[in-house]
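I'd like to ask you about the structure that follows.
Of the protein chains in this complex, one is absent; all others appear in place.
== subunit A ==
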Amino acid sequence: MNRIINDPDLVVEDAVRGYLKAHRDLVRPTTNPRVIRHHLAPQQGKVGVVTGGGSGHEPAFLGYVGDGMIDAVAIGEIFSSPTAKSFHDAFVAADGGRGVACLYGNYAGDNMNVKLAVKKAASHDLTVKTVVANDDVPSAPKSERDKRRGVAGEILMWKVGGARAAEGADLDEVIASAQKAIDATRSIGIGLSPCIIPAVGKPNFSIENGMMEVGIGHHGEPGVEVAPVRPAKEMADLMLDHILPDLPFGRGDDLAVLVSGLGATPVMELYILYDRLSEVLEDRGMTVVHPFIGNYFTSLEMMGVTLTVMRLDGELARLVGAPARSVGLTRIPS
């Protein structure tokens, strides 16, 4: 595997240093090398919005620190939750005196570290409330939604929570909007090739050439079906068949649709997929109000794609469309 790295054990440290140098207009370091804050954070009188997660998903998670988005982020090892200390330090970096909303994904390590960090924050009189994303439909049946992973739908949750905090909402209001956002969101991924953790040096799972793994997770967690690769049109239909009945989505719904590459798939192919997605959705009487196409939430160099669909009401449409500026997502209302 040819890579642009120095030491496989230090890829996160090295990348974060480069990121900080590249984006001085948006972010600042903190005393914790695994925590980055918005250049203005903490902003007095504003609810702080924090997320965190393993590395290897760039631009998630650090790429969403910015205006109208995330105030501070905790950065973990490759595919591994940040420490409780990093989550706690991110809370402190984001707290402008009105509490902190921690919006993160449903993984065992993240759940434990956030729980420890929230407990520690409480002992220092810092109020933190959480929303855990569980938008990945194939990862558990609907009856066990609390077991589902959080995937690219997290981005729309951060967008909504960040916009609500920027409007001046209080902590409970930010939490309620972020919860509503993730409750209205469903995702699915298709993997076309494995990824390799740099320090491990070899893939820990395989996808045969010519095959696709439907429902794959962001760390290569196996999906629900392994099938021969089909044309983009059929992939689009298959993904919609999995997620549309789950909410369910239907005629008359306004939608946000986010199509993210998993790291190695050309953006051109994402547009090929979106062409069909948009056609089917409109044929079924739905309107895509906010499309997002690009590499939003990746899995190192995995080939493949994730589809995320959010059903919008007036509030969610406003918050998803609100102004934002970050490396991963910028919104300039027209």
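The criterion applied here is as follows: contacts are C-beta pairs under 8 Å (C-beta built on N, C-alpha and C of every residue); 3 or more make two chains touch, one makes a residue touch a chain; residues count from 1.
In this text, contacts and distances are computed from a predicted model.
Novice: Assuming one chain is omitted from the figure, identify its UniProt name from "ABC transporter permease subunit", "CidA/LrgA family protein", "2Fe-2S iron-sulfur cluster-binding protein" or "Dak phosphatase".
Specialist: The record for the missing subunit names the protein "Dak phosphatase".
Novice: Using the document's definition of touch, tell me which of A:Gly220, A:Gly261, A:Gly304 or A:Gly328 contacts the absent chain.
Specialist: Missing-chain contact among the listed residues: A:Gly220.
Novice: In the full complex, which of A:Gly76, A:Gly304 or A:Gly328 touches the chain missing from this view?
Specialist: Within the whole complex, the residue contacting the unshown chain is A:Gly76.
Novice: Considering the complete complex, identify which of A:Ser86, A:Ser278 or A:Ser326 is in touch with the unshown chain.
Specialist: A:Ser86
Novice: So which bits of subunit A touch the chain we can't see?
Specialist: That gives, for subunit A, the contact residues 9, 54, 76-86, 107-109, 111-113, 115-116, 139, 149, 197, 199-200, 202, 204, 217, 219-222.
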